[in-house]
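This is the structure, below, for whatever I ask next.
A single protein chain has been omitted from the complex, and every remaining protein chain is retained in its original position.
Chains: A and B, in written order; residue numbering restarts at 1 for each.
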Amino acid sequence: MLVRTEKPWPLNAWYQAAWASEIEDKPFARTLLNEPVVLFRDAGGTVHALEDRCCHRATPLRLGEVVPEGLQCGYHGMVFAGDGKCVVIPGQDKIPPQARVRSYPVVERQEFIWIWMGDPDKADEAQIIDYPWNDDHENWPHKHGMYHVKCNYMLLIDNLMDLTHIPFIHRNTIGGGNQMGQVNATMDVKKTDMGVHYIRWMEGIVPPPTYQKGAGWTNETRVDRWQEFEYIAPTAVTQWTGALEVGRGAKQERTQKGGFSLRLWHCATPETEDSCFYFWTPANGYKPEDAEATEVLFQEIATTFVEDLEFLESQQAAYDRDPDAPLVDIKHDAARLPARRAVERMIRAEETRPAAAAE
Amino acid sequence: MLVRTEKPWPLNAWYQAAWASEIEDKPFARTLLNEPVVLFRDAGGTVHALEDRCCHRATPLRLGEVVPEGLQCGYHGMVFAGDGKCVVIPGQDKIPPQARVRSYPVVERQEFIWIWMGDPDKADEAQIIDYPWNDDHENWPHKHGMYHVKCNYMLLIDNLMDLTHIPFIHRNTIGGGNQMGQVNATMDVKKTDMGVHYIRWMEGIVPPPTYQKGAGWTNETRVDRWQEFEYIAPTAVTQWTGALEVGRGAKQERTQKGGFSLRLWHCATPETEDSCFYFWTPANGYKPEDAEATEVLFQEIATTFVEDLEFLESQQAAYDRDPDAPLVDIKHDAARLPARRAVERMIRAEETRPAAAAE
Partner (left out) sequence: MLVRTEKPWPLNAWYQAAWASEIEDKPFARTLLNEPVVLFRDAGGTVHALEDRCCHRATPLRLGEVVPEGLQCGYHGMVFAGDGKCVVIPGQDKIPPQARVRSYPVVERQEFIWIWMGDPDKADEAQIIDYPWNDDHENWPHKHGMYHVKCNYMLLIDNLMDLTHIPFIHRNTIGGGNQMGQVNATMDVKKTDMGVHYIRWMEGIVPPPTYQKGAGWTNETRVDRWQEFEYIAPTAVTQWTGALEVGRGAKQERTQKGGFSLRLWHCATPETEDSCFYFWTPANGYKPEDAEATEVLFQEIATTFVEDLEFLESQQAAYDRDPDAPLVDIKHDAARLPARRAVERMIRAEETRPAAAAE
């Protein structure tokens, strides 16, 4: 089933709201977890997130503009500071205290804009995922992408937790080559505090088209290929994949020069129950000095993920049509199932928290 | 809140269904107050309004054609007279009395087509708003406009009852110039039997772009500018606005030659709870002999009202998302609130009428 919990996501968690580069000195609207949010960068460069609805006549604040005091509604000119308080009502001296909109805790870090949609008192910056590669353009040059996908965010996580889809959906990009060799990779799965970690090895395999293009390999080359993924609930997946020629001892040491190596950030922020924003960024770890290689990698990944979209959106439509119809788990759900359980634990913890005596 | 009454509009009231020029000798369909209506002009020139649904197989009558006996359904040829009675069933001699469709009282007057959607026995033509300027093309030349707007009709009335939006939304047309000068106009509000009347004065102000274009003024000119509005529940707003150069005594006598002066008819007829037809017509009172000035005025107003549409439709979407979220009234709602109360009184009067002993 698609959702086994009452609520579709935990509220008390940091969510990626945007790439930092998306937020400029004008309103930027995005619906997150079913709530309309407007983000903006103030004159000092600080990013704020407000409810996208003026408290006067419900006008979306995205139709306004950034002014020195904050974000000004475009209808009658009321201005809201980053903390949500109304600080200007044109032509009116006294501002009533109820004149305010909701504001959300925001942190800008490592090229991400993180937002906290739950109880602001619980927002702890120490819980934000550390992803240092975003800051290391010298060794891990990268470009950011985002797709708006009409599926529940967990269908995207499912996709990343079962890579046997690669030789089927992605046969023309990262999944070409030996189909059954990729299906039958060894799979080592470990539960973590926040989700699940796995590594798959395909030894002595022919490299897929994307790898050949990147590393200058051919169909005659044989490589030891790995796929290391970690799901960090509720929405992030980090990936380190690559390959070295057979005989170079990849299983002992993956950080050797040469071969093929990339890191990928995936994040599926819910827009609604049936749609999400898929943030992704591939970092080129095999030819970091080669800007052309970084661009080619970005284009390859962009093409690959488009191949997934038709499947994810069709899956969602099929679920919506008959959400209670039974489904069958198979062997390759070994990482997918603990990922689902991890996010369900987070949601259940919130649901039962008010009743907990120790809270 | 958007609606404080059980029903969204009064039924026993005259509504503008169309401009007279829209109705010709062929069916013209328009949904009014959630009811599908088809209007047509018969051979004698009289306009009729019928339910847009044949009583035989529910076929919309708009797919038919006007014939001498009335409006003929395009499917099997049944003909309905202006009073809704079926007068022809091809190939059948006897016409059963239940073969009829609903007809609505209609009045054509002063270039308007008025329709009564409630109890026909209560339809009193004396209640129709008098708007003589529509008939006076010599002194008040004008052209008619109509916009289909995806918002509740009262959001449009709200818009017209708080003109502090003009220096924000319309800064490039009628609201340019001194922003705070326009916000801080004097405001004289009076309740009326059917709604609310107000007049705003901005003395010694720089004229906005539309006025400069019309009167040949510049940014150096200073004028005394007025905005006189009246809301007549449920859907009409009449407007007389203009300016004269400082020193000409505008406050004592506004009907002097020269300067800038226009009359505007606004009417927001509900299509559904979430959409309406915005009928408007600007009459040129400052250069009535100049057809070019009438055309320029029409284009300026057409552009100005388009600026409102994005706000009105976004507001509606924000209301629909969370209709019960609280809102805050401010000083500038001084005319908007009595307008709301006027239409609410009309609706409540209908709701309680059946219980009234004196009825």
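We take it that a contact is a pair of C-beta atoms (placed from the backbone, for glycine too) under 8 Å apart; a residue touches a chain by one contact, two chains touch by 3 or more.
Quick caveat, the model's predicted, so the values are computed rather than measured.
S.K.: Just one of A:Arg53, A:His144 or A:His165 touches the chain that is missing; which is it?
M.R.: Hidden-chain contact among the options goes to A:His165.
S.K.: Consider the whole complex, including the chain that is not shown, and state which of A:Lys94, A:Lys257 or A:Lys331 touches that chain.
M.R.: Touching the chain that is not displayed is residue A:Lys331.
S.K.: Please identify, in ascending order, the residues of chain B that touch the omitted chain?
M.R.: Those residues of chain B that touch the unshown chain are 36, 52-53, 55-60, 63, 73-78, 89-92, 96, 98-99.
S.K.: For chain A, which residues reach the chain that was dropped from this view?
M.R.: Missing-chain contacts on chain A: residues 158, 162, 164-165, 167-169, 179-180, 183-184, 310-311, 314-315, 317-319, 321-322, 325-332.
Going forward, only the chains that are shown with their structure count from here on.
S.K.: Averaged over CA atoms, how far is the centre of chain A from the centre of chain B? Could you give it in whole Å?
M.R.: Chain centres of chain A and chain B, defined by C-alpha means, are spaced 48 Å apart.
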